[in-house]
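Below: one structure, written as structure tokens.
Missing here: one protein chain of the complex. Every other protein chain is in place.
Showing subunit A:
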Amino acid sequence: MVGNQVERQKILDIRNLRIELKGRRERLAVVDGVSLSVSQGETLGIVGESGCGKSVLSLSMLGLLPKAMEINGGEIWYGEREDEAQPLHLLKPKELRKIRGREVAMVFQDPMSSLNNSLTIGYQVTEGLRLHLGYSRQEAAAQAIELFRKVGLARPEKLLKEYPHQLSGGMRQRVMIAIAIACNPGLLIADEPTTALDVTIQAQILEVMRQIRDQDGTSIVLISHDLGLIAEMCDRIAVMYAGRIVEEGSVADIFDRPRHPYTIGLLNSIPSPSHKGHRLHSIPGAVPALHERSVGCNFAPRCQYAMECCRIEQPKLSPVGFGHTTSCFLVVEEGVRKGDNRNTADRAEGTGEVLYETSVAAEGTGAASR
């Protein structure tokens, strides 16, 4: 990768991470050679279809992988300062517990099931404060009220004694965020934080997260399948496909200069008013199952530009612009042919346009043949 984000300290640095399913003869990788980094105060979006490994990746950052999976290769480093970076992939459970909730916190997808129904909201929020910061009951309760205010919950005092079932979905997700930010973590991981909520509430929850980022300088990893949401919140976007990162760049890179056919497919699938009356584009096929993944590019079977080399060899993530990388032979070949970096970018933009049109055309024929 080119030296992007040079001035800012990396708070999270994932290097060539491989997560496998345990106890099988053939080693199936759920996450395969992922490298990512998040800088202080930065918001990174990870986008991809269901089953691409983005949730597993996020759980690995907390050492919370399901029992059936294990890290087999690669590194995860976390630290607010370089000299105190800790290798999360090596830590013992006890050491990991000190980081969870204190340094790295997580907001989960479904606020209806992610809270414990038989404990009060107050207890669930103050638990972390008492554990990590050694607060007394009263101190923790006072801090919890502050947190409730911060995430925009009304009547915070009363909330302490209430139970999750008494709250709406949006309120519960605010509570989840309050729990996550309770100990003022350096990194907040939000795995599909708004998927289970309706649209108006989604906007409110995003606003809360934006405020936290701006006020506390918390770095955020936002995981979603919703590109629109990612675009609204994030500084950088990593597009994940079948356990690998296929493209990474700034929001502008991804939206204005997408290079990977998969990214382009995703962008084409966003409904927009100008496309009213047209059939919404969808990428044909589905994410290959773990055992169907090949040595080559995993997107090749669904890619209309797939070449011979795509099926034999895995394209490497290569720079196509400043801080913009992609793993596609098509794009890399362009770069090699032109030999000039700047021209490549222009050229690529052109390719992007062409891709967009052809994909629409392809979809047209698809519909006709149906």
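Going forward, a residue touches a chain if its C-beta (ideal position, glycine included) is under 8 Å from a C-beta of that chain, and two chains touch if they have at least 3 such contacts; residues count from 1.
Just so we're on the same page, contacts and distances are computed from a predicted model.
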item	value
"ABC transporter permease", "HEAT repeat-containing protein", "2-oxoacid:ferredoxin oxidoreductase subunit beta" or "Heme exporter protein B" - which is the UniProt name of the missing chain	"ABC transporter permease"
Hidden partner chain, touching residue among A:N16, A:S113, A:S136 or A:S272	A:S113
Per the touch definition above, residue among A:I99, A:A141 or A:I230 touching the missing chain	A:I99
Missing-chain contacts mapped onto subunit A	62, 64, 96-102, 105-106, 108, 110, 113-119, 127-128, 131-132, 163, 165, 176, 179-180
